[in-house]
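Excerpt of the complex: some chains, original placement.
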């Protein structure tokens, strides 16, 4: 029975509403354990994508619009290793090939949907939205801590209104914390030592503050309220908008490697130009298995990311009224340097990709 | 007093969002008993239409946008045989002529709204959306069983998201039942003997299966669970999307005329390109007056048509993103033959109508 509650995303119908995306790139599609026995359907970069696991547990991502009558394949069910369309029962394997037609006594239409390179790594599912021949697993940014049992993570996924670059800007400029997240406010974000650099296609923003108080929220999580600490934070951005926030603190004089860390992931995958899939996690390597503490941590961070960041970014996005950031001639402050570098890098990558005559085109239809 | 809950449909504001419709055609506007003493307002083919009954009980349909200040006439009230605009009280008769002006002491503006040919037949209200001079009551498809007391019908009306042709495709290809409606699944729909034919402007899809088990749902309604039956089903389509589904079953060897029948109506009238008025009924000629059985039947069929069909068609419609079916180059399976014939017939009728210099034009404004 079809679940009436499972609505698919309304896709943009005019060129004006469509975005331009980097295609030859790994995007976070979901948590690995977000995809169980049930297939899933999502829109990524305005394309319907069906995700499922075969009997071995291998995850697959294929075009989510059935080529027969355009139903969402990801709302279908698994028949062995095959995904059955919920509308007329055509079945597709993990390569996207139609392999069974219940209507014709064995005559299978020679048709297939796109097969997206799809990798399960660091407890995440990574999808390659461009030319499959160019997909290179080694280009997936390192989030080894997410798969390391020494680290226990609290996690979230959210459907966020606003362009995904506004979300990566937000993480790259932690100066917003002092205004958007009172519990996470600290002087370092706005007036401390900050530096920004680009290494190949990766952008880093760093915050470095010796001998100061932590924010109430972080101090509380680390058990370091009211006692001065050295702390350091590095934010790493990789295209399109996959960020690693490496937060560390320790008693004054502690070398960075010996500090307590609260590493976090912030991955933003565009659904459309106006909406974003947000996948986040923050991990610790202490009080492992302490579920009460995990719940506390999860509550603080959900509030910060989903109830504080998301509404203000939604509102900023709406006030941009569909215009490009640069066309609006924004004031640029020191704290924006990371976001600006990321935007320039992404714009360059998109331009290179579009100029590259060898770039594959995924025909959306 | 205006009922704040009575909102009118938002009409498309750009050419891109508008559809193309067959105008010289009978459309199902509603159930005859859906129009009582209270006038009604609906949008059909993107046109506001007001429907009301005069003191004799005769049903009328006229343009639903007051030519004075564009309020929905169908939200007004009856004053004798006249429909009074809910905003400033101009009154219109069943010909659409303004016949009373409360503001000018008898000076009535020489203005009228369109009068739609409107026929009450088979317990339904049929509206002609094109040139009134061409309206021919005899062109209304036969649904005599709906008005025959030997048949007791359970009925429904629904506001459905999705293009109306997707809804008629659905009824013409019963192969979807095995995936969308588990309770109605039967082998015949997908692999049984199926045939398709076009007779003048009418399309038929037929399913013929001797000596097999009925679906659980239909078998239950017919009291024929676990016993093999001969069964036959004919689906008749008439433009634009008015379908008669003639379902019959009987003990093996029963001639078709002697089988038990469950005739049904599925009428789809476009509101806009993206939304459809769905009127359905399924009748039986046994257990008449058994309200418990009627309730059971109504529940099974509402679930099938409104909770199973409608969501998947809505989702397919959204995934088509406003594009024409053929532009999306769909895979065509045997079961689509009925829908393809219906689409071709409708496209031809629309083209003929638009080329016919004698075709009337209803000026939308």
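A and B label the chains in the order they appear, each numbered from 1.
Convention: a residue touches a chain if its C-beta (ideal position, glycine included) is under 8 Å from a C-beta of that chain, and two chains touch if they have at least 3 such contacts.
If you're wondering where the values come from, they're calculated on a predicted model, not measured in any experiment.
Count of copies in the whole complex in this file: 3, from one repeated sequence with 2 chains shown in place.
Throughout what follows, only the chains that are shown with their structure count from here on.
As a whole-number value, the distance joining the C-alpha centres of subunit A and subunit B reads 45 Å.
Note for the complex: subunit B touches subunit A at residues 16, 166, 169, 173, 175-176, 178-180, 182, 190-191, 303, 307-308, 310-312, 314-316, 318-323, 327-331, 333-335. Note for the complex: subunit A touches subunit B at residues 1-4, 6-14, 48, 64-65, 67-72, 75, 84-90, 98, 101-105, 109, 111, 365.
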